[in-house]
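Let me give you the structure first, and then I'll get to my questions.
Heads up, one of the protein chains got dropped from this complex, but the rest are sitting where they should.
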Amino acid sequence: MKRFLILGLVLGLLVFSSLVWAGPVTINVIGMQQAAMTVDEMKQVAKEFEAKNPDIKVNLTFVGYDALHDKIATAMAGGAAAYDAILVDDIWYAEFAEAGWLWDVTSKITKEMKEDIGPAGWEIVTYKNKVWGMPWLLDAEYFYYNEEMLKKAGFSAPPKTWQELEQQAKVMKTKGIVEYPIIWSWSQNECSVCDFVAILYGFGGKFFDENNNPVFNDAHGVNALSWMVKTLKEGISNPASTVSTEEEVRLTFSQGKAAYALNWLYMYDLANDPKESKVAGKVKMSLVPSGSEDIVSSTINGSMGYSVAATSKHKEEAWKFILYLTSKDVQKRYSAHMLPIWKSLAKDPELVKLQPVTLPMFAKQWPYAHVRPKVPYYPEASKILQVALQKAFTGKLSPKKALDEAAKKIKAIQY
Amino acid sequence: MGKKLGFKIFIYTMMIVVGFISLAPFLWLFISSISTNNDLLSVPTKFIPTHPTFHRYYELLFQSGKTESTKMFLVAMKNSLIVATLVTIITLTLASLAAYAFARLNFPGKTPIQLSILATRMLPALSTIIPLYIFAKRFGLIDTKFILIILYLTFTLPFAIWMMIGFLQTIPKELEEAAMIDGATRMQTLLKVVFPLAASGLTATAIFAFMLSWDEFFFALIFTSSYAAKTIPVAISEFTGRHLIDYGMMCTGGVVASIPPILLTMWFRNYIVKGLTSGAVKG
Partner (left out) sequence: MWKVFRKEEVKFAYWLLIPTLVVLILIIAYPIVDTFYLSLHRYYLTRPHFRPFIGFKNYLYFLQDEEFWASIKRTLYFMSVSVALELVFGILIALLLMQKVKGMGLLKTLIILPWAVPTIVNGAIWKWIYNADYGALNGLLYRLGIISKYKAWLADPFTALNFVIIADIWHTTPFVIIVMLAALTTVPDSLYEAAKIDGAGAVRRFFSVTLPLLTPAILVALVIRTVEAFRVFDIIYVITRGGPANGTQVIAYQAYLETFSYLHLGKGSALSFIISIFIMVLAVIYIKLLYNKVEY
């Protein structure tokens, strides 16, 4: 019995001392494993930050993108803060802000920050005229093509419109250069909505009107989706597109089994890396085509921001870390997998030398990037649209019927 | 005679077919794990690797710092081992005591209690997860191995009790009675006579508790996110993320994660059969 008493005493002391001993503040940060800065780079940045701020410890957590939303949502649901700084996709800002999970940082944005990042960057983290975080990753889908295949088919330039792409692809198919010239990420995931929105705006359509009424099912939208379905039927789009995500697109394209693809910036480095790709050195980017002559280009804005949790006990420390993570200094030194949010850096000669292709391409494409609606019910609305797209792809419904049905359903869940 | 030979050929053919179907998918996982990336992505599929290599195993097990997913994998493996082992110990302790009460003793409320425990074995995790999450948050238990252990008891306990009852019922009562006549207390009888006799049942129950914990995905998906507690099924599901699917690594991870349960079932095959049958068939 005595032994147990002593053991209990020791344990009690240990617990007590761990409660009383106030070490440095620890902030918990949740990020994702894919895209943008690598996990190792993030850890490096956290180390630098800790060295500069000995009173703050950074505890980084990474989950897959697919799990990120659900993870944050469940973490916020309970009340107390599991995370102090969270990575938020632009489509979640409305939902999270509406739920009261984010800390309003409007007053912390200086004039210099405002100007050097620009409205397109701030749009990502703004909801109902308030700023809810720092833009971190500015990304859009880019149009990739295999230059060698284009030359073989006798084309000197990539297509400027989707119709032109269709013609080029048909030639490529008949000449037997590649069985399925185009690969898309059209599986039942957010990625299919991204591709659809890019094409939708290129055909002159819109997702919602000013009053958040769904209008993606108007004539422009139906044209856009009809075109998408047509390319599948004609066999110029890879039939595996409807089960592919961005990563399958990258693999198919890197294997030399597609001449054209729509994907995020990350594909450029990987598709040109001989270790990862059979077509390294042949991969080029151009402006995403449009559906009509009077629209130059149109793509999807897929950006993310870092925000402070409203329930955090260490908001200032978390914000300090976010500011460091997005600072010019860090963004300049870690530009390998992610472009800086600062306009002044885009012209930085050192950086231009380091990223000679992606940096100018970003400047060219970014103005044509469209954001998806910022509404608190976005995940559900997106799911409805994903299913509608899939129904059209699989021929279960006509494009018009599928979009009409989706519009009706989205209308029903709005609040 | 000819008929008999024909029958034998038929039996052997079926054995080969059944054996092949049972093994082929897992074998393919293994082959993929030792194929080069080029082989993996070649069309048509190369069923025999041109340059078999174990470098992914080496990378996964011994160079774990190299990438985030491989590092996470080893940590997750360790977490899974710790969680599954502790769950097994706690389950065994609690369940064997409770099962003995049901199998041998008479007390008011016995049948309804026993039936409700059996019923909870069937409940989906979804029916309890939201309140449990709020509860765990309140006590700061999110992303800890501790909460996983608690959660896993929700399904291992009812299952183990149900299985142990079956085992204990097969032990002759006379031995216990003899021990008690000799002056042993009930607890002494339980520990020194009944449980040693139920050793095979305890082993089977332990294996099941371990395998159920090792296999669990849903709770781990929602409740864990970091090195602190992420388990192997979640780590494997994250090999397929939004960007950067590494099919080869995913296969390697799959093989490694399957080794503990496969070894357990192969070694303790008889116990498992007994466990399933004493519980499932005999009730």
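When the chains are written out, they are named A and B in that same order, and each has its own residue count from 1.
What we mean here is this: contacts are C-beta pairs under 8 Å (C-beta built on N, C-alpha and C of every residue); 3 or more make two chains touch, one makes a residue touch a chain.
None of these values were measured; they are calculated from a predicted model.
K.L.:
With touch defined as in the header, list the contact partners of the absent chain among those displayed.
P.N.:
The undisplayed chain, in the complete complex, is in contact with A, B.
K.L.:
Among A:V25, A:A240 or A:L323, which one is in touch with the chain left out?
P.N.:
Touches the omitted chain: A:A240.
K.L.:
Looking at the whole complex, which of B:T36, B:T170 or B:S237 touches the chain that is not displayed?
P.N.:
Checking the options B:T36, B:T170 or B:S237, the one contacting the hidden chain is B:S237.
K.L.:
In the full complex, which of B:I34, B:V83, B:L151 or B:V193 touches the chain missing from this view?
P.N.:
Candidates B:I34, B:V83, B:L151 or B:V193; residue touching the omitted chain: B:L151.
K.L.:
Under the stated touch rule, tell me which residues of chain A contact the chain that is not displayed.
P.N.:
Contacting residues on chain A, toward the hidden partner: 66, 69-70, 73-74, 76-77, 95-96, 98-100, 179, 187-189, 239-240, 242-244, 248, 251-252, 255, 257, 376-377, 379-380, 383, 386-387, 390-391, 393-394, 396, 415.
K.L.:
Counting contacts across the full complex, list the positions on chain B that touch the omitted chain.
P.N.:
For chain B, the residues touching the absent chain are 8, 11-12, 14-15, 18-19, 21-23, 25-26, 28-29, 32, 40-47, 94-95, 97-98, 100-101, 105-108, 110, 113, 115, 117-124, 126-132, 135, 150-151, 153-154, 157-158, 161, 186-187, 211, 214-215, 217-218, 221-222, 232-233, 236-237, 239-240, 247, 250-251, 254, 257-258, 261-262, 264-266, 269, 272-273, 276-277, 280-283.
Criterion: only the chains that are shown with their structure count from here on.
K.L.:
Quick check: in the complex, which residue numbers of chain A touch chain B?
P.N.:
Of all residues in chain A, those touching chain B are 30, 32-35, 38-40, 59, 61-67, 70-71, 74-75, 77-80, 82, 191, 245-248, 250-251, 255, 257, 264, 266.
K.L.:
Under the definition above, what is the set of chain B residues touching chain A in their complex?
P.N.:
41, 43, 67-69, 130, 133-134, 136-138, 140, 142-143, 221-222, 225-226, 237-238, 240-245
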